[in-house]
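Removed from the display is one protein chain of the complex; every other protein chain stays in position.
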Amino acid sequence: MIYRETGTFITSYIEDRKLFPIPFDKWAMALFMLFMVFVIPFIASDYWLAAHLIPILAYGTAALGLNLLTGMTGQLSLGTAGFMCFGAFFTFNIMLRSPEWMNLPLALMLAGTVTGVIGIIFGLPSIRIKGFYLLVSTLAAQYFALWFFRSYPYFLNYATATVTLPDHHFDLFGIGETFDVDMASFEAKYLLSLGIVTALALFAKNLMRSATGRNFMAVRDMDIAASVIGIPVIRTKMLAFFVSCFYCGVGGALFCYAYLQVLGIRTFEMNRSFEILFMVIIGGLGSIAGSFYGTILVYEFPILFSWAGDYIFKGAFDTAVVDNVAKIMYGILIIALLIREPGGLAALWATAKQKLRTWPFPH
Amino acid sequence: MDTFLALLLEQARKNSDLPALRTKRMGIWDTLTWAQTRDKVSVLAQLLSQQGVGVGTSFGVFGPNHTDMYLAYLAVHSLGGVVIPIDSNTFGEELRRQVQSTDVEHILAFEQQHVDALLECEQTCVKRIFYINRRGMENYAQPELMSLPENLEGIEASTAFLEQMDGQRDSGEIATILLTSGTGRSERPVELSHGALIATARSIAQRETITKKDGLLAYLPLSASSDFLFSYSLTMVTGCAMNCPESDDTVLENMQEIGPTILFGPPYVYKYIYTHASNRIESARTLDTKIYKAALRAVMTVASHRAEGRRGSFVDWLLFMFARITTFSPFCNIYGLSRLRLALTGGDAIAPDVFNFFRAIGIDLRETYGQVEGCACVTMQSSEDWNSDSVGVPLDGTEVRIENGEIWFRGPGQMKGIHKNLEATAESTKDGWVRTHDAGHLDDQGRLHVHGQISRMGKLNGGGAFAPDMLETHLRSSEYIKQAIVIGAGREYPVAIVTVDGTITRTWADRRSLRYTGYADLSAHASVQEMVREYLQKINEFLAENPETASMQLRRFAILNREFMASAGEVTPTRKLRCHEVAEKHRGLIDALYSDALEYTYTDPVDEESYTLPLGNV
Amino acid sequence: MDFDWVFFIEIFVGGLMSGIMYSLVAIGFVLIYKSSGIFNFAQGTMLLFAALTFVKLTEGGVSFWVALPVSMGTMVVFGILVERFMMRPLANQSLLSLFMATVGLAILIEGFSQYMWDSAIHGLQLANFLDLALLDPVNMTIFVVDYVEWLDILISKFDIFATIVAGTMILILAVFFQKTRTGMSLRAVSDDHLAAMAVGIPLSRVWALVWAVTGIIALIAGLLWAERVSVSFTLVEAVLKALPVILIGGLTSIPGAIVGGLIIGVGEKMGEIYLGDLIGVQGIETWFSYFIALVFLLFRPSGLFGLKIIERV
Partner (left out) sequence: MAAGNPILQIDNITLAFGGVTALNGISFDVAEGEICAVIGPNGAGKSSMLNVISGVYVPQTGRVVFREQDCTRKRPRQIAQLGMARTFQNIALFQGMTVLENILTGRCMKIRSTWIEQGLNIGRARREEVENRRAVEEVIEFLHLQGIRKTPVGKLPYGLQKRVELARALVAEPIMLLQDEPMTGMNLEEKKDMSCFALEINREFGTTIVLIEHDMSVVMDISDHVVVLDYGAKIGDGTPDEIKNNRDVIDAYLGVTH
């Protein structure tokens, strides 16, 4: 009943492509962003920034990347962590080995691009191989990445296991000195990630409502028909891999830089790929916003659960038990969600919204 | 000077940048401001005058509600021509008759289908056919055809031309010739002057303070007098925005987009929304159905209190407000009624339940009474009239009097006369008063109550009075009954032929898991018959209470195998029943109703199928 | 320098053996994929679960011949539960979401098995339970002395044992599919669900059966693997190893699974030894198998034995 659509009509096609056709949505979104930018940094404690908001943003980027590939273009991938790994290492190396003027955002973009190219290489098989058979290619990427950086310690600057990322990497365009603000502070990192994530999400949104996005979905829904009506299927797939891996790469870099603050190979083991896959599934395949809903749920669920565990049972059970129970619940949650609503949280949200719009009518 | 041209120039001066005409085409609402409208009109007018359109030329406008059609109105009016609006779905003999009876010389057809229809009808005095939409017109070589878009190119917009024309205009000039619906008597072409239309529109506008900020939806067929008054004239007088829907089947959708503040609709429109809504609610048996029902009860109680003129309890009022906010404001949003300030109905009696419903949910619905002879609006309810039995008080400057039971009126809005038919004119006017052929009475507050068409009133053989319109209105109150006709004048007892509303009756039947193949089958279904019978019995009980009406109780009824259709000439473009045609067409059925037959088998001329209708006793 | 043939053959045979191990896991995959088009990701955790159950039982002092059937029974029950609470509600949904469901299942099982039994690492010495003389009359236990020598090629006895077990299992399955009625219906289902239902084959029963059988295979595979790489989460990785195997074989064919297993087994070892030396880096086996699979797939997009689809529009 909040939705007052009467009297909102379009006089041009541009208007019809608005991101938020319903005024209410527009204002809600604007408020939300303002809150995120101007309020959060001041009210949120370092713990909240460091242990909740920043990781969610980093995960979200990677999830969005995977969603572009799997959800939008229908190419199943288990290599996400691998691509994140590439992104993280490249960013580190670019920052490490390039002259003064290099800056984190720029480095991220470069690293993302390189990751994207690698993505294309591992995506090439998708020209011939379809469906589950494609898993083998992405898994190859996953293991190759781990092996590669393990075998060539050069990329880890010959450190053992992990390197701590130097703070000066964060100083964007020397803002740090000039205004003498701590660019390595969590607030700064949070805002940086937020900015990047917002930009990327917006880009993805635009892409999806344009010709490219339609090509993606066409390839997903029925690639043979797509080719007959003249969609360049191969190019589309490759593009999907590039964009997706770009996002994953940036995600990986944020993951290390903004969240963990250390770079290491073990961060990007196989199960990270699954974690992100869940985020996408639970959030809703093919939905940009969904990627973030999923991220939040998947990331917060175990935390909440163990917290609840401690809170309720006052540590009657040891953490291992709680973790296992969490895992069980988690598995059940996934299966239940798939049974109840294959569209994931995004679909749930959409139905709720639809309900609001058609109230008092059942449909 | 009260001419449409004068109004156009004035609006273009005062509100040059405000939206004037909007039409949804190709998915977007393309909008003309008043200034643009003026320029377009000037261009079109120049072309038309070159083509010999001048003072008194009958100019047919044949097509859907569309900006270009109304531009043509203005162009013709600025040249002093007479606009003959023709409903987009007219064709064949019907079309020929209309063109003939108003001797149209020039005609504007919207697109191919209309051109074809025109080319088909022979021996008319049409000299030239203009058309707007060029799609599919490539291979047409007829000399009388002329494509507007090409010929308009190169003509300069010139306000001067219009102003010059304005000098020559006179409010007495005939603006349009509209055909009476011919529900009672045969249809007659009525001449209306600029002055009359503008005066009527103006008095409505002043009374309801309609301004340039308002917006309305022009969706009624062009040929309807109500469209000419409530869309065209009202827009010109007030400078509000007129919006034309994309196509017939998107009207509801477009209504939501535009959210008009002023709406005129014949009763069927409101009935449609009413049934559509309740059908939508019924279609699912869920919690929200219950909530909705409760909310409806809450508002209805308060509404009935108001109707009876007494104040309800505070609790009632609280519930009422709550229901309105939580349930009916979203409801209005969905049907695009949220911004509605003034909802008008007229041209036929509206079913009390429908009327009360809209009043209850907070729509300021008013009944109007009018006739083509009186520019479609003679009296109008005020928002204090909480029930639908009266049609309100006359517009300013208009008088109504009752002469031996018949309603007469006179005022600025009255017609100029019947086109080229002096005796008809004489027959329906007497020393400045216009007769309505309707029976009615004025109450102590000077409100008019209409009883129905005199020609249809009469006495039963028993000697009891007989007012079919009143009965039909009661019948139509049921959401299941869509159309109804009652016969009985000069007969032993009244009988009814009704048609059921397909959509909601289906839902009703499905919930009872009845077996049926189609509409015809459903309408003949025993339990549907039973449902209708029960409803008729209720009406009879109501009639029995009052000695005057006791004799009017319905004895027998039949449910038709299809709805009455415009294409069969049974209803007017505004869905009003053409009683005489219907009575003619279904004579056999009526006779069967007066026999003691229990069923009636006939071949429906519409689809050459044979049907057997059960005839029910109430 | 001249090529060391003996070494080569040793590697080769070793490869074949470990290939068999892969096939064992792969068969489970294929069974489920054949019967319901599901790409069952939970296979690995099923291995873990089965093995863990068994281990725990025996650690609890239950004798081998009791523990084995009991844990088999557990797997059957497990199969039935999965069918009832996962397959049936998820029937006629997109393959992708079915796949996702199995991933969910994987987590569930993992959590469950670690909740039931602890998540510590267990060694498993089959030798402690079976002293099978059948392989070698000379020494009583087969697994103590690790190698038999045969034209001076050393072959791990355990591998031989595993091969025999795997071989027999594959045989049994073959018979089961070709001869028994249920087996037939199972194949029918795999060919066309609707048709199968039309001729009155109870889908749900077949699925339950398949999952049960898969469970049992998982148990045996689990035990054999556990012998090599202790019972722990690494078992789950075994599945990812088996992935290229089934993909080479073509998801739908059991022979394919076996051949694929052998190819990967050998290829991996060869790659590790020779290619690894060539590029002077170790540990390429982690990804090498996937590359082998890729190469095969590029030439036969639906695997060696997988059936080729004609795209209809």
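Each chain carries a letter (A, B and C) given by its place in the written order, and its residues are counted from 1.
By definition in this document, a contact is a pair of C-beta atoms (placed from the backbone, for glycine too) under 8 Å apart; a residue touches a chain by one contact, two chains touch by 3 or more.
Being a predicted model, the structure only gives us computed values, none of them experimental.
**Student:** Would you indicate which residue among A:I224, A:L304, A:A320 or A:L356 is in contact with the undisplayed chain?
**Tutor:** Checking each option in A:I224, A:L304, A:A320 or A:L356, the one touching the absent chain turns out to be A:I224.
**Student:** One chain is left out of this view; which of B:Q50, B:Q142, B:Q164 or B:S247 touches it in the full complex?
**Tutor:** Of these options, the touching residue for the absent chain is B:S247.
**Student:** Among A:R17, A:R128 or A:K355, which one touches the chain that has been omitted from the display?
**Tutor:** That would be A:R17, which touches the missing chain.
**Student:** Even though one chain is hidden, which residues of subunit B still touch it in the full complex?
**Tutor:** With respect to the unshown chain, the touching residues of subunit B are 25-27, 135-136, 138-139, 246-247, 249-250, 253.
**Student:** Since one chain isn't shown, list which residues of subunit A touch it in the complete complex.
**Tutor:** The list for subunit A reads 12-14, 16-17, 203-204, 206-207, 210-215, 217-218, 220-222, 224-233, 239, 243, 286.
One rule holds for everything that comes next: only the chains that are shown with their structure count from here on.
**Student:** Taking touching chains as linked, do they make an open path (line), a single closed cycle (ring), a hub with spokes (star), an all-linked set (complete), or other?
**Tutor:** line
**Student:** For which chain is the distance between its Cα centroid and the global protein Cα centroid smallest?
**Tutor:** A
**Student:** At what distance in angstrom does the C-alpha mean of subunit C lie from that of subunit A?
**Tutor:** The mean C-alpha positions of subunit A and subunit C differ by 34 Å.
**Student:** Could you please state the distance in Å, as a whole number, between where the Cα atoms of subunit B are centred and where those of subunit C are centred?
**Tutor:** Subunit B and subunit C have C-alpha centres separated by 76 Å.
**Student:** Using the touch rule from the top, collect the residues of subunit C that touch subunit A in their complex.
**Tutor:** 39, 85-86, 89-90, 93-97, 99-101, 103-112, 114-115, 118-119, 237, 240, 243-244, 247, 251, 281-284, 286-287, 290-291, 293-294, 297-298, 301-303, 311, 313
**Student:** Any idea which subunit A residues touch subunit C in the complex?
**Tutor:** 70, 74, 76, 125, 128-133, 135-137, 139-140, 143-144, 146-147, 150-151, 224-225, 228, 270, 274, 277-278, 281, 285, 320-321, 323-335, 338-339, 342
**Student:** Under the stated contact criterion, what part of subunit A meets subunit B in this complex?
**Tutor:** Residues in contact with subunit B: 1, 3-13, 15-16, 358-363.
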